[in-house]
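I have a structure here, written as structure tokens, and I will follow up with some questions on it.
The chains shown are only part of the set, and none of them has been moved.
Chains here go by letter, A, B and C, matching the order in which they are written, and residues are numbered from 1 within each.
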Amino acid sequence: QQVEKKDLKLAVGGKPLLYYLPLTVAERLGYFKEAGLNVEINDFGGGAKSLQALVGGSADIVTGAFDHTVQMQAKGQPITAVALLGRYPGIVLAAVNKAGTIKSIKELKGKKIGVTAPGSSTNFMVNYLLTQHGMTPEDVSFIGVGGGPSAVAAVKRGEIDAIANLDPVISQLEADGDVSTIADTRTEKGTLDTYGGPYPAAVLYTTPAFIKENPKTTQALVDVFVRTLKWLDQAKTEDVLKVLPPEYFLGNQTLYAQAFEHSKPTYSPDGRFSQEGAEAAYKVLKAFDKAVAATDIDLSKTYTNAYVEDSLKRIK
Amino acid sequence: MAVARVKRLPSRPVILLLQVAVLIGFFLIWHVLTATKILSPFFFGTPLAVLERTWSDFASGVIWYHLGITLLETALAFVIGTVAGIAFGFWFARAPLVSIVFDPYIKAVNALPRVVLAPIFALWLGLGIWSKVALGVTLVFFIVFFNVYQGVKEVSPVVLANAKMLGASNRHLFRHVYLPSALSWVFSSLHTAVGFAMVGAVVGEYLGSAAGLGYRIHQAEGVFDTVGVFSGMLVLTIFVVVIDAVVTVIEKRLLHWRPQEAQTTNAQG
Amino acid sequence: MSDSAAVAAALRTEGADKAALRLDGVTCTFPSPDGRGQTYTAVQGVTLSVAAGEFVSIVGPTGSGKSTILNVAAGLLAPSAGRALTFGEPVDGINPHAGYMFQADALMPWKSALENVAAGLEFRGVPRREAEERARPWLARVGLDRFGDRYPHQLSGGMRKRVALAQTLIVDPKIVLMDEPFSALDIQTRQLMENELLDLWSADRKSVVFITHDLEEAISMSDRVLVLSAGPGARLIGEYRVDLERPRDVAEIRMTPRFLDLHREIWGQLREEVLKGYAQTKLK
């Protein structure tokens, strides 16, 4: 079939992150090309920047956090998620061993907690956990440590008492024995324990206007990702490593493999959204994002399963 | 020596008025553009909201703590970078062998993107203010360094020879010849450096910290609070202008010997 | 002209309209070094007029205000009171009819001697190559034709002065202002240059205002010698018409009795002024 727009600009905030692995796999497997799409992947310093690129019109489509769809509705800039890539957030809260023994969330009171960035989903995750345990975010102090080597550096220096971060930072720290896990949302159980429901993580989103003008293109994109997710679901670790660009594990291949295995359950097997997942995310955001709290959000506008369902009909 | 009659500048209050007019004009254009949606308020906020937020931040006092940290970092970065820049600039200018051997490396280091070095700074200096200061210093240092280096080389050879004949030691030459002669270079670089010290501090905070204006801006950006971002930048710029004014005052005092375009007074006596 | 008709009329009756240069009650008060406090009045109420084709010298004690007067005439300095006119027009900004040879080094350090001499022509739109061709004979005239490619810092003090001389004269200004042009030259070179200047001057009768400390030079070159008093508040206190025949040879004319008379006369007045100025400032 003919797509309306062949040349697409896709934005992502941190392409090499395992969080966005389906994107890299789709690219490497050549699925975009097969779908007749010419996708230029622009990598940004963070999810917020890639979202801004979309809103500003310089990017057509984004792989980013589901949270953004809720937050943007509150800002009057509607965006819609069209495919779910990650069903669990993959955020891990861990205590830094060097800084003493923190075993439970209660003990976090008065401690310094490293998050990727203030106001990010790692921040919200800790906030939420704190309130669940009868504390407020003011009871701890948050330090933005980033999601790369700087986060590792902060832990190694013992500058923070606990860290909420993603892979590969967590796997690296675990491998070195620097941290012990307190809460782990890389698994279904951990996610349910933490958020009380499945919490949608990475999604493919774009503006309603784009969907309206380019329904076929949107469908083609969703097809690509559904195909990828199916492939991922079946793939073994070695297969995945073979597909990825070699630079990704030039640093340390075993570490990468380990991190991948940790993250594997987080990838959605089919790309479908669930209403309870959306509600879980809304609940968390409402508690800490003033703009979200102040607006009535229509969750049905934040995502659509229509394209995924259509894909699933064709892709086995 | 005398130079053509100067078109007299308007008096201080008039200039102030013009400056305020420019400011108001700027806010007005901003307002009109965002109100008519030519510029998207999502990206540019609206001036009224920004001013309001800035005001309430100051009124409630929350901003002071963050501002204090940022200013402290800025000041430290500025002072350390400037002193190091001046010291190395003089040293290099006076030690041609050192300068010629290290020249390419200095330039190479100047070209390293500091943002990438942030993890290393964090590793060495922790997440406190010092890693931000380090970032600022790496920006300030090179600007001052290159200008001082050049400034020293521009010293009038006759004046230099004269001071030497009068028995000036190296220390004296520095104090009485190189330093005053290079001062206008130093100050020219300081005007850029003040800004860069602030940029260094804020970017450092932005990349990882627990407080400071950069932290607040990052936080606001994380929740797509454009008004918060611009309000943070507004506060920043206000204070950089203040710091720069201080530099200018010092400059005026230290460079008062400089020949101005010759003028006669109109009032007699 | 913004002045009242009365003043204009008054000037016209004095024939000032035809004067190449006229200073009218010029007073220059400088702000004090620190910008506040006492001001310093260098020259006070100086009125002088230089006819077209006239050669006028100004002598006076050092620091009295000779350079200041030239700066006003050149339009480089606006007087605190009084005004400057050139060919009847008030001088506002640079005096377009004037060439000025400065007392201090004023060559462009980034241009070679030849390029410095050619600069004035270039500014007048002469193509670079032609300008340099025309500059070459001028360099030769001041005895520097082998030094065209030297930069100013590679020239001796006297050589720089001679380049400046060529630079000023090449553009053929109607009024030539010269501030101690020959003081860095040895006597012989100086006389050669003086004769050069007189030759040029007599060829097309420019107006020249010439500052010098050498009274013999002043007398031997000029039609008129003006004496400036010691500062502060220097005024013109003497005017001597030099009625020696032209053309002159500066070396020979110094032996004539009329010259010696004039010299003695002016020297007497000058000496008094200097001693007065010196006494004012000298403590010991």
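We take it that a residue touches a chain if its C-beta (ideal position, glycine included) is under 8 Å from a C-beta of that chain, and two chains touch if they have at least 3 such contacts.
Values in this document were obtained by computation on a predicted structure and should not be read as measured data.
**Q** Per distinct chain type, what's the copy count in the full structure file?
**A** So, if we count every copy in the file rather than just the ones shown, we get A x1, B x2, C x2.
Criterion: only the chains that are shown with their structure count from here on.
**Q** Relative to the centroid of every protein C-alpha atom displayed, which chain's own C-alpha centroid is closest?
**A** B
**Q** Go ahead and note the Å separation of the Cα centroids belonging to chain A and chain C.
**A** 82
**Q** What's the distance between the Cα centroids of chain B and chain C, rounded to whole Å?
**A** 47
**Q** For chain A and chain B, what's the span in angstrom between their mean Cα positions?
**A** For chain A versus chain B, the centre distance works out to 39 Å.
**Q** Which residues does chain B have that touch at least 2 chains other than itself?
**A** none
**Q** What parts of chain C, by residue number, touch at least two of the other chains?
**A** none
**Q** Help me check something: in the complex, which residues belonging to chain B touch chain A?
**A** 40, 42-43, 118-120, 122-123, 126-128, 207-210, 215, 218-225
**Q** What residues of chain A sit close enough to touch chain B in their complex?
**A** 48, 51-52, 55-56, 71-72, 75-77, 112, 117-120, 123, 141-146, 148-150, 152-154, 156-157, 159-160, 289-291
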